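A short write-up of the structure that comes next.
Here the complex is missing one protein chain, while the rest keep their positions.
Read from first to last, the chains carry the letters A and B; within each, the first residue is number 1.
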Amino acid sequence: MAPKAPKAPKSPIPNHFFFLLLILSAFSAAAASGKLRSRRPCRRLVFYFHDILYNGKNAANATAAIVGAPAWGNTTVLTGMNHFGDVVVFDDPITVDNNLHGTPVGRAQGFYIYDKKEIFTAWLGFSFVFNSTEHRGSLNFAGADPLMNKTRDVSVIGGTGDFFMARGIATLSTDSFEGEVYFRLRADIKLFECW
Amino acid sequence: MAPKAPKAPKSPIPNHFFFLLLILSAFSAAAASGKLRSRRPCRRLVFYFHDILYNGKNAANATAAIVGAPAWGNTTVLTGMNHFGDVVVFDDPITVDNNLHGTPVGRAQGFYIYDKKEIFTAWLGFSFVFNSTEHRGSLNFAGADPLMNKTRDVSVIGGTGDFFMARGIATLSTDSFEGEVYFRLRADIKLFECW
Partner (left out) sequence: MAPKAPKAPKSPIPNHFFFLLLILSAFSAAAASGKLRSRRPCRRLVFYFHDILYNGKNAANATAAIVGAPAWGNTTVLTGMNHFGDVVVFDDPITVDNNLHGTPVGRAQGFYIYDKKEIFTAWLGFSFVFNSTEHRGSLNFAGADPLMNKTRDVSVIGGTGDFFMARGIATLSTDSFEGEVYFRLRADIKLFECW
């Protein structure tokens, strides 16, 4: 018997279903490659942390100390050539405002290494360890800190507790400093992965 | 010819298609902002690693050494004030059980820095480098390690080989220690991004 008309066979699944599946795959692929990702933070937090560097005379209230230095330096005084090679360990109080004597909500713990002879720049690896009624857990950071820039971005590379699996950007700015002993950093933390 | 009734024109794409697209977008947005993400690990691994710190007498079997110290310390003996400022490099065997002499499946390589004067805490940056029939590749870790807590979480910040692009949390616990020379850590690794 010859076919009556060039009509597609009646299928229980409508044709546009396949078209939708195609779009679905495209969306998923886009999500995987990041094309659909939002640049609006899913969480934003601002904190200050306060670094008091040991200089041979302030053992009682220092929160940081030089623990490595190049051949031409030492661990008591910051080295010349923009401190190139100085490794500093810190345990700085974190506050919600810019007052050093405000109630700390946690500690900024880790290290920085001055890494350029010509200007001040550093490499940072540290955590915010929270211990307040509002926040429990930690945020981990890493990245280059070109200190002389008004703002500089480091990566939020992970988090635990309230910040489980967090990723994002922290914009650091030097809020204040006194000589080479005290400086206060403002951290504007923008998370783009929140879980 | 006048239209017979206020009926929508017959479109080749059914109306509910647009409704589905809407839902699709919502799902994608939710995925991007993390709301749908599962807190069930996509992979879980438990290992032990064994740290034998050089103390001036155990050069032969030490797996770790002090390589930085504050002005008031040195690189042979751990410094007072809870070792604040001591930088330790390690290359520790990884085993699947808590036996130091078990067959290593890889090496835990990296560093920790004691970073608090009042209690023992450290900042960790290290990798598990696997070299066994079961696992090839590496897992990279970073985070704060408040040693005195029974368990503490650090971030899995990446991976290579079998652990390509991994992210997650490693829960560390001190499984055993002998004075300040030997300690054994248990790492309960939970990956939440597996690729």
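Basically, contacts are C-beta pairs under 8 Å (C-beta built on N, C-alpha and C of every residue); 3 or more make two chains touch, one makes a residue touch a chain.
All of these numbers come straight from a predicted model, not from anything done at the bench.
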{"item": "Which residue of B:Cys42, B:Met81, B:Leu100 or B:Val181 touches the chain not shown here", "value": "B:Cys42"}
{"item": "Residue among B:Ala71, B:Ile157 or B:Leu172 that touches the chain left out of view", "value": "B:Ile157"}
{"item": "Hidden-chain contact residue, picked from the options B:Leu45, B:Ala71, B:Val87 or B:Val154", "value": "B:Val87"}
{"item": "Interface with the undisplayed chain - residues on subunit A", "value": "13-14, 17, 20-21, 24, 28-29, 31-35, 37, 39, 67-71, 84-87, 113-117, 121, 123, 125, 142-144, 146, 153-157, 167-169, 192"}
{"item": "Subunit B residues touching the omitted chain (full complex)", "value": "14, 16, 20, 23-24, 27, 30-31, 36-38, 42, 54, 56, 65-68, 74-76, 87, 89-91, 107, 109-111, 125-127, 129, 137-138, 140, 142, 157-161, 164-165, 193-195"}
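FYI, only the chains that are shown with their structure count from here on.
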{"item": "Approximate Å spacing (C-alpha centroids) for the pair subunit A, subunit B", "value": "16"}
